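A protein chain is absent from this complex, but the other protein chains hold their places.
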Amino acid sequence: MSITYLEAIREAQARALADDPRVFIYGQDVGAFGGAFKATKNLANEYPGRVIDAPISEDAMIGMAVGAAVEGMRPIIEMQFADFSTVGFNQIVNQAATLHWRTRVSCPIVVRLPSGGTSGSGPFHSQSMEALYAQYPGLVVMTPATVEDAYSMLLEAVAIDDPVIFCEHKYLYYHLKADRLPTEALPTGKAAIARTGRDLSIVAYSAMVHEALAVAEELSGEGWEIEVVDLRSVKPLDTDTVMASVARTGRLLAVGESWPWGGVTAEVVARVASEGFNLLDAPPQRLNAKDTPIPYHPNLWTVHRPTARSIAAAARQLLRS
Amino acid sequence: MSITYLEAIREAQARALADDPRVFIYGQDVGAFGGAFKATKNLANEYPGRVIDAPISEDAMIGMAVGAAVEGMRPIIEMQFADFSTVGFNQIVNQAATLHWRTRVSCPIVVRLPSGGTSGSGPFHSQSMEALYAQYPGLVVMTPATVEDAYSMLLEAVAIDDPVIFCEHKYLYYHLKADRLPTEALPTGKAAIARTGRDLSIVAYSAMVHEALAVAEELSGEGWEIEVVDLRSVKPLDTDTVMASVARTGRLLAVGESWPWGGVTAEVVARVASEGFNLLDAPPQRLNAKDTPIPYHPNLWTVHRPTARSIAAAARQLLRS
Amino acid sequence: MVLGRVLDEKFATLYRAGKIHGGVFLGRGQEALSVAVGMQLQPGDVYAPLIRDQAGRLAFGETVLDAARTYMGSALGPMRGRDGNVHRGRPKAGYIPMISHLGSNIAVVNGALLAKRMKGQNGVVGAACIGEGATSTGAFHESLNQAAIECLPLVLVVANNQFAYSTPASRQFACEALVDKAPGYGVTGHSVVGNDLVQCLAVLRGAIDAARNGGGPQFVEATLLRLCGHGEHDDAGYISQEHKDSPLGRDCLKIAEEQLLKAGVADSDTVRQWRNEVVLEVDDAIAKVQREPAPDPYQEDWCALASRHLQETHSHLED
Partner (left out) sequence: MVLGRVLDEKFATLYRAGKIHGGVFLGRGQEALSVAVGMQLQPGDVYAPLIRDQAGRLAFGETVLDAARTYMGSALGPMRGRDGNVHRGRPKAGYIPMISHLGSNIAVVNGALLAKRMKGQNGVVGAACIGEGATSTGAFHESLNQAAIECLPLVLVVANNQFAYSTPASRQFACEALVDKAPGYGVTGHSVVGNDLVQCLAVLRGAIDAARNGGGPQFVEATLLRLCGHGEHDDAGYISQEHKDSPLGRDCLKIAEEQLLKAGVADSDTVRQWRNEVVLEVDDAIAKVQREPAPDPYQEDWCALASRHLQETHSHLED
């Protein structure tokens, strides 16, 4: 048997629906059609009345989820693409994220964001929005990089009593396969060491973990041992694991698929610089996408975002410094 | 004569309307009423037909501005509070910010965001959104800290051929006064040295500049010379001036009024750590607001955001390290 | 209704005395409408009032103490000083605390109603109250449409008080009456003169019953005038004398008193006595709350998450 990242997301939702009557799914085309990416395939059939087609109303979709959560439900909202969450932004950051702090009533909703770039998708179907949501208090932001995490973290997301922004990467949907679904997982908030090494820590998340792993493999041929840290969730961000890795390697390269101003790489580098300054043998470095909208043409796109090639170049430079 | 930060904003708009027939103002209650804060007082009268009351439709307000800009106008949009820009967010980051890159047609709009905390304003009338907008490519984000900058930067904002997010601080509206309007100013993108020193660089922007200056004054009594860098605009962020300051002092404290994850302080610390690692004599530090919504009660609010008191404590700690 | 007015007046007095942090927003002139909504809801119903609904909140079951504590920033209030003035509620009691972004609370009511239906709780309704200005928001549109698609028992009450802050209705919409929007959503529309208590009670009763009995969303437009500033900082100089002199400018409290007298339900002594009673009640509550502790920032846990273990602790400096 082999299961893709996308199938894992479907399976996690099937299991959540099966295990907990409070769970329901709401999103455009998620019902009979099974979702734009088929992440809810057959679920409307298997769980009648609990997988509901939404109108093209992202603001009201999130607002609805918050109201249902107040009444004890645990809704999963599918955004058709992460990019469209900008029109539901207010309800996420001001309604969902503040509810518990203001009222002590928890707001257990999951917002699934099909995220990140794929070839030919262009400026409005490729965005990575984890850092926008991570800035706001009151949200948990997950960025699974593996089939196993896609499954177990989505189940975790449903179980958590807070709004969870679940950034699933569209590039990994079909590209990534595993033999079976996991039976156990790291707790939320814990980063994973995706590969151990002693010369350099590459801290990444989501699709960039795989680019980083490819670099580690490539550079192992040149005698370098590169450690790859998979953040798993960017909020909370597991500073301890990052710091422990940098303590071992003395060198840090933070890699993110999103834009260069702010974002996860800034937060990672800033934390390590503040709290682990003396662990560093060389200036910590960052690699991000370019500071323009995400281009449509594959020629441009592959240069716009970090790839194994550009990460390897950055890593070599840093290893030599 | 004495002029407040708020009056400077009004005067800049009056001057822009007078000098350039392409300028108009659109916002809720900006017309006969003169705006919720009176930043457009009398302007509707003085420039008939060019200061227009908008319905409560932030999305359409920004969309309208983009269309008018395409036709060669230079609209200024007033959001009643920065916080409400979340419902115009999509039009700002996806419509306005991408236009030039996609089409080579420039999008000279200014979005004025009355920003930041004031006592008793609570979670939805106190937010600082500069870092959200700075993350997106295609935007210029200004954060004036002085009466002079409020005036000259707003005129600059109108002159610039790109969408400018103009974060004016409500706390400074009435608190800050100058003797006269400036006749010259630093160019956009240049940070200012608000106070020179040699022991520590505090990098701040907007209202926090004044808290930092108070700390510099206080600590000068203890024999410390603290340099205060006023970023003026957070995108572009003037890394050179920051780096030059850190080169002089060897110590960095970045202070921001917004939340601790990401944001301006992360970007500043990350840049200095990456590019100026060897300039640092101690780990660079950050001070931000707490990671909760902004509280209503003044007792909570004054502890939630950084103040001269907490900045002084952080500065002392850093000076001793 | 009288209690709402008296409590509002008390807050205004406290505001002028500098004893309230932040703004004060009154329902003056809108109490008849507000109370007609609040008092006709039942336990198990959902209620999302807005800034001018002191009367309705009390009628729905809010205590004077909850209101006073929130306005005065008492640590013992439902919002514990974290949020203030009109931003209060008790979600688990169906009382939705507004966020400021206009129109945003309607979909929250929809969600609560959908959940109740999923849980098999029928015969409930949800009332969401907004001003005419909020009908210009995308959130209003999306959520009313959503309620219509799901055929939810939503009663959407629009207090068309002619102004949104300073902006007159003519700069807010171009239809003849807001109720003309109802057919475009496939929902039932109702119109009512908003300063007439008897009418408000009847029309709201009709709308609430219709929603409760499966008639789907009900859209109610009440026409009235705000008899105060947008907030107590605002003298409302933009409201013309003509407006004030029109029938809409009549105080709903006066009209209600006349109606009571005419119907023989009460005489003017009784009405005066009611007022005296609620003045005492309000004074007592305020006196009590003024002695209560303000929130202590050093007792505050500064934790935005229900899952405390997931809250980040910033060992990098933080105020």
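To keep things simple, chains are lettered A, B and C as they appear, and every chain counts its residues starting from 1.
Basically, contacts are C-beta pairs under 8 Å (C-beta built on N, C-alpha and C of every residue); 3 or more make two chains touch, one makes a residue touch a chain.
Bear in mind that the values here come from a model prediction, so they are computed numbers and not experimental data.
*Asks:* Pick from C:99, C:124, C:139 or C:228: which residue touches the chain that isn't shown?
*Replies:* Answering carefully, the residue with contact to the hidden chain is C:139.
*Asks:* Taking the entire complex into account, which one of B:42, B:103, B:196 or B:321 touches the absent chain?
*Replies:* The one listed residue touching the chain not shown is B:103.
*Asks:* Can you work out which residue in A:125, A:170, A:235 or A:271 touches the chain that's missing from view?
*Replies:* Result: among the candidates, A:125 touches the missing chain.
*Asks:* From the list B:66, B:111 or B:213, pick the residue that touches the absent chain.
*Replies:* Considering all chains, including the one not shown, the answer is B:66.
*Asks:* By the contact definition given up top, give the residues of chain C that touch the hidden chain.
*Replies:* Residues 136-142, 145, 148-149, 151, 170-176, 180-187, 216 of chain C touch the chain absent from view.
*Asks:* Spell out, residue by residue, where the missing chain touches chain B.
*Replies:* Its contact residues with the unshown chain are 24, 49-50, 54-55, 57-73, 75, 87, 90-91, 94-95, 97-103, 105-108, 137-138, 140, 160-162, 188-189, 235-237, 239, 270-271, 274-275.
*Asks:* Considering the entire assembly, which residues of chain A contact the chain that has been omitted?
*Replies:* 28-29, 31-33, 36, 53, 55-57, 59, 81, 83-84, 86-87, 119-125, 253, 260-261, 285-293, 295-300, 302-307, 310, 314, 317
Following the convention adopted for this analysis, only the chains that are shown with their structure count from here on.
*Asks:* When you take the mean of every protein CA atom shown, which chain's own CA mean is nearest to it?
*Replies:* That would be B.
*Asks:* Where centres are the averaged C-alpha coordinates, which chain has the largest centre distance to chain C?
*Replies:* Centroid comparison gives A as the farthest chain from chain C.
*Asks:* Mind checking the centre-to-centre distance between chain B and chain C? Centres are C-alpha means, answer in whole Å.
*Replies:* Taking the average C-alpha coordinate of chain B and of chain C, the gap between them is 34 Å.
*Asks:* Just the number, please: Cα centre separation of chain A and chain C in whole Å.
*Replies:* Spacing between the chain centres: roughly 39 Å.
*Asks:* Provide the C-alpha centroid distance between chain A and chain B, rounded to the nearest whole angstrom.
*Replies:* 30
*Asks:* Residue numbers in chain A touching 2 or more other chains?
*Replies:* 59, 87, 90, 94, 97-98, 101-102, 137-138, 235, 237, 270, 274-275
*Asks:* Where in chain C do residues touch at least two different other chains?
*Replies:* Residues 79, 82-83, 87, 99-101, 138-139, 303-304, 311-312, 316-317 of chain C each touch two or more of the other chains.
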